[in-house]
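Every protein chain but one is kept in place in this view of the complex.
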């Protein structure tokens, strides 16, 4: 009973990792969709800025409560902060890259698409399903095959057998210690995802540091993401710019040859 | 010498006999198709049917006829991809609880992934994750593969040649679909551009608001209640 009367601050202090159910959400886009739904308007008419604001409030609250948030949520927070800044500052003439409005439209498209898939999933499970609504012959008299092969095996069975056999032999006792620093690989993955969205110069580290790191990790995060960004420049994924010592480091996605889309013809 | 009238009669008789033979043959062939399809619990491919029937039999025509004959019956003939199967009529589901099997319940995530694979196929893992905006947990695809509803289809012809996923014939069979194009609402979704990997150019870009911080008429400000609903705030305690 008393627990209910405890103030938030006390709770945060006394319980270092309070469990609040963020698992109800299937990732940051799902959370955004939920927030958008709360605006109770058509997705095409939501206020993106209000939505961004709500999301950031959510994340800050979660951080204040010292919840462990999956990196996906934080990467999204960093991106939304970037989006918000683009929306608030009108695009300068001659400025490269996508406008805030274009980025916002992309976000709306993604929300709509996710929602559509969710509806589709509901429709799908309500189809007339075999074994629930319709039934096959209960006493089949023969197995009718159109392959002459008398053996059956699926690709899935084949791969499962292979993977588990190789795994069994390879990983008898491998234990990887829990990391306390940002590995180069982590930094690289996060940068890749953020930078993929940014087509003009952005001082990325500020968004990154604000959301993705705790003060204790900050030095490690800066070092790793800087090293990772150099590597990505070398590989041609990224361009990098700094106007002077200790000035912000600007990054941008290096435009690639547009990939041919072979989906759905 | 020849009596033309007689010839005519002969021809007629011949014709009638041919017709009769054809009819007998057709009805025999129909019985054969019926028997083969009835005997199997699994859908039987047209190819497998052809192999088992005399070569001059028009299997497609017979299947159409059989489907017609059974259309109002307790059992219907259903097409699943390039295969055919008898299934009980869907409106009799209420009778069949004794036969009902326990369907494995899919998690919300798995169901969503299944729908995305079905509607967007062939789809790569990266595209799948882009649509959901979240990494797919290790178990999800595994569980779906185990159901036999999804499969590795092939590889996309792009750098890195990523694996593509798609649905199987047993997916169609399970959900009572004739083909992927029969997925509920798929045409509307495609028309709305919601099945493309990228935002289509004609997708409506909203008009920016003058003051981005000001809510529009049909917006409510976010309240603490909302945050509470989201499980982020513990219920407020009155200040003493």
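Letters are used for the chains, namely A and B, taken in the order the chains are written, and counting of residues starts over at 1 for each.
One rule holds for everything that comes next: contacts are C-beta pairs under 8 Å (C-beta built on N, C-alpha and C of every residue); 3 or more make two chains touch, one makes a residue touch a chain.
Everything numeric in this text was worked out from a predicted model, so none of it was measured.
K.L.:
For review purposes, identify every residue of chain B that touches the missing chain, sorted by number.
P.N.:
Against the missing chain, chain B presents residues 30-36, 38-40, 52, 72-75, 86, 88-89, 92, 95-96, 98-99, 125, 136-143, 145, 151-155, 162-163.
K.L.:
List every residue of chain A that touches the chain not included in the displayed model.
P.N.:
Chain A touches the missing chain through residues 135-139, 141-145, 147, 149-155, 157-167, 169-171, 174, 176.
To be clear about the criterion, only the chains that are shown with their structure count from here on.
K.L.:
I'd like the Å distance between the centres of chain A and chain B, where a centre is the mean of that chain's Cα atoms.
P.N.:
Averaging C-alpha atoms per chain gives centres 29 Å apart.
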